[in-house]
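Below is the structure I would like to discuss, written out as structure tokens.
With one protein chain withheld, the remaining protein chains of the complex are depicted in position.
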Amino acid sequence: MERQMIEDNFELEFEADPNDAIYNASHWKLMWMRFRKHKLAMIGVVIVIFMYTLALFAEFIAPNDPNFTSSQYSYRPPQRIRIIDSEKNWHWPFVYGLKQARDPVTLRLNYVEDTSVRVPISLFVRGSEYTAWGRVEGNLHLFGTKDGPWFPLGTDRLGRCILSRIIYGARISTTIGLVGVLLSFVFGLILGGISGFYGGAVDIVVQRITEFLSSMPQIPLWMALSAALPANLPPLQMYFGITIILSLFAWTGLARVVRGKFLSLRQEDFVMAATLSGTSNAKIIRRHLIPTFTSHIIAQITLSIPAMIIGETSLSFIGVGLRPPTISWGVLLREAQNLRTISQAPWLLIPGLFIIATVLAFNFMGDGLRDAADPYSQ
Amino acid sequence: MKLRTLWAMLLTLILTLSLGLTALAAGEAPMLKALVEAGKLPPVEERLPENPMVIEPVSEIGTYGGTWRHAYTGMGDTPAFDKMGHTGLVIYSMDGSEVIPGLAEKYEVSEDGMTYTFYLRKGLKWSDGVEYTADDVEFWYLHEVMNKDLNPGLVARFAVNDMPIEFTKIDDYTVQFVLPGPSAVFLENLAHYGDHGIPKHYLSQFHPEFVDPEELKARADQQGFDNWMMYFGDRNDIFSNMDRPTMRPWMLVSKLGDQVYTLERNPYFWQVDPEGNQLPYIDKIDNYLMSDPQTILMSVVAGEIDFMVRNVSFVDYPFLMENRERGNYEVYLWPMAVGSGWAFMPNMNHKDPVLREIFEDIRFRTALSIGINRDEINEMVYYGRGKPRAATVVPECPFWEEDLEDYAAEYDVARANALLDEMGLERGSDGIRRRPDGKRLEITLVTLDMQNYGSWVDIVEMSAADWEKLGIDIEIHVPDRALLEQRWAAGDFDIGGWAWGRGLTPLTAPKFVFPSDSLWNPGPLYGQWYESGGARGEEPLVGSDVRRAMELYGDYVSEPRPDERLRIGKELIRLSTESLWSIGTIGEIPSPIIVSNRLRNVPETILNEHILQTPTNARPQQFFFAD
Partner (left out) sequence: MLSYIIKRLIYMVFTIAFISVVSFIVIQLPPGDYLTTMISQMEAQGDVVSAELEAALRVRYGLDQPMHKQYFTWVTRILTRLDFGYSFAYNQPVRNLLGDRLLMTMAVSASAMLFAWIVAFPIGIISAVKQYSLFDYFSTFLGFLGMATPSFLLALVLLWVCYQVFGTNASGLFSQEFINAPWSMARVGDMLSRIWLPMIVGGFQSAAGLIRTLRANMLDELRKPYVTTAKAKGLANAFLIIKYPVRIAINPFLSSVAWMFPQLISGMSITGIVLNLPTLGPLLLNSLQNQDMYLAGSVVLILSVLTVTGTLVSDLLLAWVDPRIRYQ
């Protein structure tokens, strides 16, 4: 009876002031309002959007062909962008050309800036040819140089542009998390849902499977499974193989959350209230269950993505994940995983910064989403 | 005045005499001297053979003592220990140019090239002090090599034309091998494999022809072995069984897999320096287990490794050089006896008849060869220190001829394109050439992720970029080794490759010269046919170059006259090189050797080659520490 009152009051208030933002807002709007308060989460969103933009328009954004090799460009350090030249004159942003010299004793390649060669940087340049998304042919790049090579983040041992490789690598590294999470989401939703909805024997079986999977040491199993993938698989299939392996463990966490939500939501006050007020089951599920539920799932999903990105990196590091010539951040980092690079070409570690940034961004975003998922809590 | 002169002369005389006497008396390590004085070891004169082998030091007579610190990566790295002091009846000279006496003080080959007689040094002793005689060689040959349980098939290197080589013990110090026919490779194989003779006094207790088989079976069972062969194999393993006596300079004193795997000097080692001091100079070898190559590198630059040939890659050379002062070491570059660090091998047995026809066309192989920008590869992968060349023998090899290594090794895109045009492989509108059946010319390159000869993947990627300019659509696969092995043996690949090795002794195991077995050569099915004597695989057409190479090799092996043998060998190598079955890239590649600044007598340059068991050919027993 009391609950009925509250519900009525709520409706009353709702009707009483239709202009009040809070009461007017839908569930998603409320969530968004709370989410915005979480500054780190907002930064996270920006970074994530940035990374996916890189991935989507890789051909256009990358200044160079990621697979172009030349001994002339081997192990070039990042070039400094300048606006003042050596004679203190101002210019449109430019870089100096580099002169290559091999140390006769250590055989190390060294570069010195050649101040006589000024390479201006420009926007929307015609450069290396590409076929974007398998159909659009072009040679227009967001930025680049016309009168000489420019590698903003330096080059690797084969003289390949690190920035371009990072941008192309974003394609695999950012989507492997998404696809993997999507897969585990489907698994988790179905199994967790079944488990939570039916309970009893079904619940026990699903619970056992989840427990079983989570008691297996994750990394070794990842390793063994991906080592079992035939290494001559075409890159695309290899990619899905690795994704499936990564999501094999991720779904258990989701399933647990879904099941828990199913069980607990049925006892929530507002559901009870809705039932008592005579709202139909379908309406309860649609109007009340789904929104809270989905927002939690989204938060959970967001938090599983970084684990997958790190997972891909780790597998590549051990040498059982994706392999060159496929470009992923993990593959790039594996090539940088040695003392030679750390001491002599530290710019090859920059893909690591991208991994860190993306993982952090997803984490903060997920945290913000989780905080925001319960819009009525405070 | 006169008296003083006389005194001085007398003194000088005494001094010289006493010095001379000490030189005559064998010197020995202080740690052994202590044992002798304690009565635990016979004096050094009794431990050495009558005629010990004299090893010329690389630069100076050494001093005893010290521990050689070294790293190993696990059981797959046991050759690291094996090659620290490989030995046998005969061994290779340091430069690999000849086979010289080892445990045998001399050997004789009969006129017809079919009888080999070895005269053992008298008084050789196993590391436990028991004498090494012809009995041990006999036990090894008749009861291990020729035992039907241990080696079900004939061991190839102890057979000629599928007939076993006969062994006779003439007396306690003389053994004889009688070959069914002449063999040019018998002696070379002996020198390479070594380990002739196993300790009969120790191992016969694990052999059913010497003890009760039932009782042996019971013992094997108790030790957890399924059969006596496993038990015997385990007891005969010098890298895991400390009780098994050895003839090597250092013997095992710890277990493999321990964090430190230790070898200690063999007190009965049978070699001396020119002053008669018993070798080795170094007391002990500590091998630290480090599974990650980066950990090994870290250890090197921190000065924790004294000498190492393996597990450091040339890619790290600049890094090693920049830190050599802090780590107190020097990096020597020893050339590897490889004709090409990576050689492309177009599959002669391709299942697709069209591709096969293309691969068989010498113009195609030539176009591929001259389509590779080798200087670029050399610059990037070998820092300009390798040698762009064809896949052929190295200059130290007796079959080497000056013009061979430049064969089709120039970079000439125009001629490459002209050759492909001439073959009728016209370019389509997409710039890709069309095969005779109208399909796009698509070729998959397979390689492995190996670094030892320079990064294979890098070389393949760079060559692929060059070949795409010729209008060939290239894809690259980097499979797992086990998988590639299966596919290779079945002839299921387009263009593969391997290091074109054995550049010094190409004809001892001729697989890179022509297809003689089913792995890592361009004609796996021909190789299978050859290996199985025609039972399996695919027969190369009579009159074809492959067939001719096989016949030439038969002539080479059975030719007893050295001059004639050399002539046939040269002809065979020329045929192989000019056929471009293997397309070379960069050869005679440098390998980095870590040498502590405290270490002396390490040759600055010497061939690094598996056949010579490097660093055995640098004679580590005469290395010594200066401090």
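Should a chain be cited, it is by its letter among A and B, assigned in written order, with residues numbered from 1 in that chain.
As a working rule, a contact is a pair of C-beta atoms (placed from the backbone, for glycine too) under 8 Å apart; a residue touches a chain by one contact, two chains touch by 3 or more.
Note that the structure is a prediction, hence the values are computed from the model and not measured.
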Key: Selected residue (touches chain absent from view) among B:Met450, B:Ile476 or B:Leu575   = B:Met450
Query = From the list A:Leu98, A:Leu246 or A:Ile355, which touches the chain that is not on show?
reply = A:Ile355
Remark   = It is residues of chain B that touch the chain not shown, namely 69, 73-77, 79-80, 150-153, 155-156, 224, 226, 229-230, 233-234, 237, 239-240, 254-260, 286, 288, 290-292, 294-295, 298-299, 301-302, 304, 310-311, 326, 336, 448, 450-453, 480-483, 485-486, 499, 501, 509, 608-610
Key: Touch residues of chain A, complete complex, unshown partner   = 37-40, 208, 211-212, 214-221, 223-225, 227-228, 230, 306, 310, 313-314, 317-318, 333, 337-339, 342-343, 349, 352, 355-357, 359-360, 363-364, 367, 377-378
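The rule we apply is simple: only the chains that are shown with their structure count from here on.
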Query = What whole-Å value do you get for the distance between chain A and chain B if each is reduced to the mean of its CA atoms?
reply = 49
Task = Enumerate the contact residues on chain A facing chain B in the complex.
result = 67, 69-71, 74, 102-103, 105-109, 157-159, 227, 230-232, 319, 323-325, 337-340, 343-344
Inquiry  = So in the complex, the part of chain B that touches chain A is made up of which residues?
reply    = 293-294, 297-298, 301, 315-319, 321-323, 376, 379-380, 383-385, 446, 449, 457-458, 461-462, 465, 476-480, 483, 487
